[in-house]
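Shown here: the complex without one of its protein chains, the others still in place.
We just call them A and B in the order they show up, numbering each chain from 1.
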Amino acid sequence: MRRFILIAVPYLWLLALFLVPFAIVLKISLSDIILAIPPYTPTLDFSAGWEGIKAFFGALDLENFRFLATDDLYWKAYLSSVQIAFIATLATLIVGYPIAYGMANAPDHWRPTLMMLVILPFWTSFLIRVYAWVGILSNEGYLNQFLLGIGIISEPLTILNTNTAVYIGIVYTYLPFMILPIYSTLERMDASLLEAAEDLGCSRIKAFWLITIPLSKNGIIAGCFLVFIPTIGEFVIPSLLGGSRTLMIGKVLWEEFFNNRDWPVASAVAVILLLILIIPIILFQRNEQKQREADK
Amino acid sequence: MRRMTWFNATSLTLGFAFLYLPMVILIIYSFNESKLVTVWAGFSTKWYSELFSNEAFLDAAWVTLRVAVVSSTIATVLGTMAALVLVRAGRFAGRTLFSGMIYAPLVMPEVITGLSLLLLFIGIGLDRGVFTIILAHTTFSMCYVSVVVSSRLVSFDHSLEEAALDLGCSPMQAFRLVTLPIIAPAVISGWLLAFTLSLDDLVIASFAAGPSATTLPIKIWSSIRLGLSPEINALSTILIAFVTVGVISASVASKRMSLRRQADERAAVHA
Partner (left out) sequence: MGQTVFEPWNDPNVKPLIQFRNVTKRFGDFVAIDNQSFDIYAQEFFALLGPSGCGKTTMMRMLAGFEAPTEGTILLAGQDIAPIPPNKRAVNMMFQSYALFPHLSVWENIAFGLKRERKPKDQIAERVAQMLKLTRLEKFAKRKPHQISGGQRQRVALARSLARAPKLLLLDEPMGALDAKLRQDTQFELMDIQEKTGTTFVIVTHDQEEAMTVASRVAVMDHGRIIQADTPARIYEIPNSVYVADFIGEVTIIDGRATRSGDGYDIAYAEGQPPLRAQTDKTFQNGQACHLAIRPEKVAITAERPEGVVNAVQGKILDIAYLGNLSTYHVELPNGQVIKSQIVNTRRLSRRNFTWEDTVWLSWTETAGVLLEG
């Protein structure tokens, strides 16, 4: 009995507030928009009994998905989300790896502090961290003031409201997610492996490529997925730092819902976004599984 | 063969400069006299006083705090239960679905979670407000809590609980007297994580909140959409200070605890 309650309470909670809402999204994505409250049709009418249920399912169709497929705004947005997420992930890896490497090679007594310094921004408001870059990257911003001041440029650079600003924002906010898994694989690495490689004729750089990189592969993969997956659906960064031409699907969904009030299309966008995410999520799970088995 | 080479030192310096410089600049310019955020015009704390006399911000902060405390507390209870189910309950019908529902919200884009919850609330005719935000936040943060707690439970030595049962505890007592004190640090960090996630959340709250309730992130969002604002700089500084003090004191406390433990162990050896 006690076991039953233990399982049932969180189970029912998640069913009611996670799974059912999804079913609703799926259902509405198959519905049509109307000017009413709620602004979609059909609605399920149980009072009409079996006929009502039949009528309900009869009225569902794939029209919204056909619309998404024909209007190139949507598939461009999907494509550009994946592209931006991909480039940003690579950039985060390039910035994050040396930091993780430096941490793993730092003296023992420094490491808890360095670790805390990496985690601290994670506890700080995401919104504020993105906002901080608005002041830096704008035309009159601190970066342009600085570069003009030392005379590298004579015209202010336009960075804010471009994809570059979006990349910077993503690298900045997701950096801890890249550093931590890489650091944990590097930190566990047996230092004598590198000595052995040198002993067997490797230069330091060669040993880095042949030993360190392959052995931190799992951390790199985990870090990349941890950045890539949430970035695809990112809304705050493209809205705040990106320009009108920055197309990301999270932003499209938001606008579809709040500005156009087209709930069926917004739901259809969500369903497809989820389908796109399933592949990297499954790959990520498999990588985690593999690592857990390797650790045993 | 740990080497602190110039390369490592440089990458750490540049890396941490990148992580912290934006926040430092934000803090410095919160003390700027000028209304133009990017132009320095002398030291002043006037934006702080304006912030504290801004009713809308204070109301939003109060809503956010209430939501965060309530949702993270419920999420901690539910998340700990879920962790126990994941690690201890063995096989039961629908176990795969259960663990799927625990892990899915961690990777789900916030816009989707928010949208689906909103559609649910409307579908069942629930008025949106503080209550719906709490429901939404509890749902996604309980998953984070359960991940944190279950990772501790996995390494928990099961024989401790068996010893308690052997010594006459009921299963409930064994949990309360043995398991809970040992997993307490994980439960506490789960609560802190849930609390911060709730404080921080913009997207899900925007969907779940109706016109009647505005949280701090929603308020910040609507004002920074219009551009830079010195008041937001002041607010950011307060939030950053709050988090910094919290994280540093937590890590100092845990360091103290481990030092004391070491000292105790040494004393025990030499006694």
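Simple rule for what comes next: a contact is a pair of C-beta atoms (placed from the backbone, for glycine too) under 8 Å apart; a residue touches a chain by one contact, two chains touch by 3 or more.
Quantities reported herein were computed from a predicted structural model and do not represent experimental measurements.
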Report task. Can you pull out the displayed chains that the omitted chain is in contact with? Result -> A
Report summary line: From A:115, A:197 or A:265, the answer for touching the chain not displayed is A:197
Query raised in the report: Taking the entire complex into account, which one of A:76, A:206 or A:286 touches the absent chain?
Result: A:206
Requested in this report: Can you list, in ascending order, the chain A residues touching the missing chain?
Outcome: 190, 192-193, 195-203, 206, 210-211, 214-215, 217
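In the analysis below, only the chains that are shown with their structure count from here on.
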Query raised in the report: For chain A, which residues count as touching chain B in their complex?
Result: 2-3, 6-7, 9-11, 13-15, 17-22, 24-25, 28, 38, 95-96, 98-99, 101-108, 112, 114, 116-121, 123-129, 131-136, 138, 140-142, 145, 172, 175, 191-192, 194-195, 229-230, 232-236, 239-240, 250, 253-254, 257, 263, 266-267, 270, 273-274, 277, 281, 284-285
Query raised in the report: In their complex, what parts of chain B are in touch with chain A?
Result: 1-5, 7-9, 11-12, 15-16, 18-20, 22-23, 25-26, 29, 37-39, 78-79, 81-82, 84-85, 89, 92, 94, 97-98, 101-105, 107-112, 115-117, 119-120, 122-123, 135-136, 138-139, 142, 146, 171-172, 196, 199-200, 202-203, 217, 220-221, 224-225, 227-228, 232, 236, 239-240, 243-244, 246-248, 251, 255
